[in-house]
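Every protein chain except one is present and positioned as in the full complex.
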Amino acid sequence: MSTATRPTSATRRGGAAANNHPNGRQRQRWLPWAFLAPTIVGMGLFTLVPIVASVVLAFFRWDIISPPSFVGFDNFAQVAQDPTVRVSFLNTIGFVVVAVALQLGLALALAIMVQEKLPSWLRVFFRSAFFFPLILSAASVSIFMRYLFNEQFGVVNWLLSFIGIPAVPWLTTPTGSAAVVILVYVWQNFGFSFLLFIGGLASIPTETYEAASLDGATGWRKHVHVTLPLLSPTTLVASVMAIINALQVFDQPYVLTGGGPGDSTRTAVMVIFESAFQRLEFGQASAIGVILTLIIMAITALQFRLSKRFVFYQ
Amino acid sequence: MPGSNGMLREISRRTALGALGAGIVGATVASWPRLTGMDIPGRGDNSLSIAIMGTAADAAARQRVIDAFTRVHPEIPVKVQAIQAVDWKDFFTKILTMVAAGTPPDVVYVATEGAQLFAEKLAHPLDDYLRRDAADMKEYFADVHPSLVEAFMYKGSLFQLPIDWNAANMYYNTSALQQAGLDRPADNWTQVDFRNSLAAMRKARPSDFTPYYWTNRLFGGVVPWLYANDTSFLKETKSTGGEWFWDSFYAQDPSRKLRSGGYQWLEPNADDPRVYETFDYLRGLVKDGLGVRPEEGGGSSLIGLFASNRIGMTPAGGYWVEGLHEAGMAEDGFDVQFFPRWRTQRHQFGTAGYAIMKTAKDKDAAWEWVKFSSSLEAMRLVFPTPNTTPARRSMVNAELYAGRGPKHWKVFYDTLDKFPTTGPIPAPAQEAAVETALMKNVSLAVSGDERQLKQALDSMQRDLEIALRRQ
């Protein structure tokens, strides 16, 4: 039943695999570019040109109102000295490590549980439930989560009181705020990784498990020895996506904590926003943005490098 | 699987794709005016454009003012643009965006938070117009307290006329007070009385209740306490100038001698011992369970908590009355009193009024709008309900608060008359950076031990230094 929306074997005819169209008009070199034009023109105009402009802007002082003036490396020097910038980068990295680990762990565990034998109506229900937070906007989620995490009157502390935990000052202490931002972020975003894992699990051939059970692997050992290695390509995609998104976290801390208390939940992207749109230091904001982008690229490159060693392709 | 089935599916998909394509083209063409904003009335025309913070409903409320204005000045076409924003900082960002987009408004409704930013960079002084129309303006200034006007003085020039304002007074829940066996606090109650009242309320209601709720923001957070203790987190000085203005409009005012060419906040002051003392007092309230640790990011839970009788006291201004009324709070369920006295009983207030942009196409027309908006006729049209306090003394009357409370609404305007040193929110041109520097250290300062308090104030001092250095 689930194959209905997929290409069927009926459309598949014999022949060797090839990557291009071996038609008579091979000379049409422009053809791929016609297909790519909308994407390339759009990205060039709205992403690559702005990136270059942003790099240039990093060497200027500019407040939108008066014309920009060239200041050399001043912006970078100021950024390097600013303790808030440093703290916010460290926060971001800490956030990424904890949030991504939780997000992927939770998504994987739930995906495996949902994909094993279950009554199908329950499977549909659980899948929908876990995906649900993804359709909410981060801004509105943060609005109602603030109420739930209120120290005196929030539902969370009320529930905790039943297991003997005294009121936790969630939004007013550094660790409490960081915990709330991470919990709310994971609550909202794990559904995406969950969905990717569901897809990945479904693509593991049945025979593999048959072979594994013949070898006597059952229960969780089956998953450790069969599922995880076979799922590693999905895990790579899911973790790359999760890390890229987490590195750019903005909405949740912005609405939940405003970056505080202190700088405890201020993230790198928030600092960019604040220096650009609240303090009108567009040059400095660009400098921070350039540094952040370089860091993101370095991390992603590292991931792909590592993936060569750990990802198992069928 | 039979091949014909697959064929059929392909054909239907192809049809679907075709229909999709046609649909997009159709929808795009049909909605082109919407996509390009061409359907917005008055877009790109030459009418005087006025930006206010608010929603469509607020703009509609202004329509009656526009109609009245058009009757007086049929030659000046006007459009009011309501700009939705979470707070003033957000609103100013929007205005700057409009400047960057090359479509700045001619007149902007600016609050104290942005007064000096606008005066420094964007606004045109009103001095020449005030001189010219001095006779017309006498009536307005006679009805408006000079403290409000002084907040819009910058380096000797006046940039805005106050339209509405709010001071941080103390709201209390009448039943919580009664339950604790307390009477209405005296007008000159002190910070010690305040603490004792909180303790009594705490005793009367040990759970599901907080005697003192406060939020971490520039208005009504820690600053009113600093003002009461005769200090602030920034060194406050005043510039000279503006003598002609005070002499022409406030010569007879008892507080005439206090008036200046405007406030200046140039240096951080978080290392002042009185700042430490004030924070330590608040820290004591938190430690003894009398007050909450203040949350950052606005006070969106506040109205719900207060209206559901879970808060004993909280600082707020006249703007709060309508909100409490809408949240279902009875007229006699709450009341308001002056902020407690410490070394002084100086209050903190915020005010707002129209500023003319330097880039305004027709500044004379813009002034006519500013002037008309300050008239009794216009202000009556704008403030039918107490969702803020009108700047005109004559409008803060029993009629405005009828059926909504509080019983002692007179406290609102009396704040200015009784305490003439009452001052504006400290907001230099770098307000956004200053606000961040203050807010981010408040929670830490009041929720730990003395060492943490000391550290937080040191870090506040350093952050403020960086913030003020920025230009």
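A and B are the chain letters, set down in written order, and residue numbers restart from 1 in every chain.
As a working rule, contacts are C-beta pairs under 8 Å (C-beta built on N, C-alpha and C of every residue); 3 or more make two chains touch, one makes a residue touch a chain.
FYI, contacts and distances are computed from a predicted model.
Among the names given as "Potassium-transporting ATPase KdpC subunit", "Fumarate reductase iron-sulfur subunit", "Sarcosine oxidase subunit delta" or "Carbohydrate ABC transporter permease", UniProt records the absent chain under the name "Carbohydrate ABC transporter permease". Remark: the absent chain touches shown chains A, B in the intact complex.
When the full complex is taken into account, the listed residue touching the unshown chain is A:Gly200, out of A:Gly176, A:Gly200 or A:Gly260. If you put the hidden chain back, the residue from B:Thr97, B:Gln179 or B:Asn196 that touches it is B:Thr97.
Contact between subunit A and the unshown chain involves residues 2-3, 5-7, 9, 11-23, 25, 28-29, 31-40, 42-43, 45-51, 53-54, 57, 106, 110, 112-118, 122-123, 125-140, 143-145, 147-148, 150, 153, 155, 158, 187, 195-196, 198-207, 209-210, 212-213, 218-219, 222, 227, 233-234, 237-238, 241, 244, 247-248, 250-251, 269, 272-273, 276-277, 282, 285-286, 289-290, 292-293, 296-297, 300, 313-314.
Listed for subunit B, the residues touching the missing chain in the whole complex are 10, 13-14, 16-17, 20, 24, 27-28, 31, 34-37, 39-40, 43, 53, 55-57, 59, 81-88, 94, 97-98, 100-103, 208, 215, 217, 219-220, 298-305, 307-308, 310, 319-320, 322-323, 326-329, 387.
We take it that only the chains that are shown with their structure count from here on.
As a whole-number value, the distance joining the C-alpha centres of subunit A and subunit B reads 37 Å. Within the complex, the subunit A residues that touch subunit B are 8-11, 63-65, 82-84, 143, 146-147, 150-153, 169, 171-174, 255-263, 266, 274, 277-281. Here subunit B touches subunit A in the complex through residues 1-3, 5-6, 10, 89, 93, 96, 99-100, 121-122, 208, 210, 216, 292-297, 300-301, 304-305, 310, 430, 432-433, 436, 439-444, 447, 456, 459, 462-463, 466, 470, going by the rule given at the top.
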